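The complex appears here without one of its protein chains, the remainder shown in place.
Right, chain A next:
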Amino acid sequence: MFLLALWIMAGKVKWVTDIEKSVLINNFEKRGWVQVTENEDWNFYWMSVQTIRNVFSVETGYRLSDDQIVNHFPNHYELTRKDLMVKNIKRYRKELEKEGSPLAEKDENGKYLYLDFVPVTYMLPADYNLFVEEFRKSPSSTWIMKPCGKAQGKGIFLINKLSQIKKWSRDSKTSSFVTQSTKEAYVISLYINNPLLIGGRKFDLRLYVLVSTYRPLRCYMYKLGFCRFCTVKYTPSTSELDNMFVHLTNVAIQKHGEDYNHIHGGKWTVSNLRLYLESTRGKEVTSKLFDEIHWIIVQSLKAVAPVMNNDKHCFECYGYDIIIDDKLKPWLIEVNASPSLTSSTANDRILKYNLINDTLNIAVPNGEIPDCKWNKSPPKEVLGNYEILYDEELAQGDGADRELRSRQGQSLGPKGGRSRDSGRTVLTTWK
């Protein structure tokens, strides 16, 4: 009897997590998986970013066996740290330019036509002088300072005068400031002070992207992203530069605002956004906007793919933050390795539960004990609310295949627009 029980249990996936969130745990339990501790034999570990660092570190790391899967890539920070992301994208652009690729085409002002999706950014203190040069070109501009390794809007502030960031100046005489700042690296980006406003308020987009492998690149976009609205009306006025309720859309910040509403949580579905834009701006510009959003996500993944440790035990679900400006141009703000799984409203809980559910269906096929050697190509039926964003293998197949796929794909939107696989040859029609 005992052996029978043991045998039955042996077939079940053993899971560990150090993120105690109900949307995760409920999903594990619904599959009949068995919870174990990290010291035991586990099959699936939903880790925090600290843990993944330990697992793959030189001192404390250990090898994962073939039936073990984790939810982060070892060096995900190449994409998810603000400074490294920008560095990788800049490198990628330079490489394309060197190759003479049409993607790296520039306009008469020297701006990339297709790859200009990250606001001008500098690392501090390393690029301080470069930044000062740029700042002096347009002295009335606003810049946003972000600590590289933090999340949830912590430590972010806006500046419009050089004096406000004196301590990052290499030439600063006060040594104590210098030592302090070298510990904490910052990026400074040109602030997008003309965001698209709806109802007079600034918002950003949170989109979920699942990457199962980087080489070949295979990524999926979750159809049900959402917009996060500020509770306070937007104003670019300099007197409100330090009012974070106006400028930062993170829920962690907004929920402390006076007007925060717990019923809707200041969130809109992406399909609402699409309906609003189509109704007020027209269908073509809206489709173009969403195509561009898909494009920049794929390009950002392609930029880090060469440096990413494509460990076969890994998959990752990223939270992409995108801001749309008033000319309907999307900007990539950052990528999060551990998008929040806290639910701020009832709808939020349902959304995140389904997100994890669909993620697990793709990453752990059939809910059975995983085998890392599988080809990571799930059948279409298990995608749920995900749709294929880019599949390098398929894209390098014949063009006819791609045409068919772009018809079937269901993009973000109330009735679903048409998805787009952004391969190189599709670029010309997309242009």
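The criterion applied here is as follows: a contact is a pair of C-beta atoms (placed from the backbone, for glycine too) under 8 Å apart; a residue touches a chain by one contact, two chains touch by 3 or more; residues count from 1.
Methods note: contacts and distances are computed from a predicted model.
Asker: One chain of this complex is missing from the view, so tell me which of "AP-3 complex subunit beta", "TBC1 domain family member 19", "Putative GPI-anchor transamidase" or "Aminotransferase class I/classII large domain-containing protein" is its UniProt name.
Answerer: From the choices "AP-3 complex subunit beta", "TBC1 domain family member 19", "Putative GPI-anchor transamidase" or "Aminotransferase class I/classII large domain-containing protein", the unshown chain carries the UniProt name "TBC1 domain family member 19".
Asker: Thinking of the whole complex, not just what is shown, which of A:Tyr112, A:Phe157 or A:Tyr276 touches the missing chain?
Answerer: A:Tyr276
Asker: Tell me which of A:Leu3, A:Val58 or A:Ile263 is the one touching the absent chain.
Answerer: A:Ile263
Asker: Touching residues of chain A against the unshown chain: what are they?
Answerer: Within chain A, the residues that touch the unshown chain are 198-201, 229, 232-233, 258-259, 261, 263-264, 266-269, 271-272, 275-276, 278-280, 282-283, 347, 407-408, 410, 414-416.
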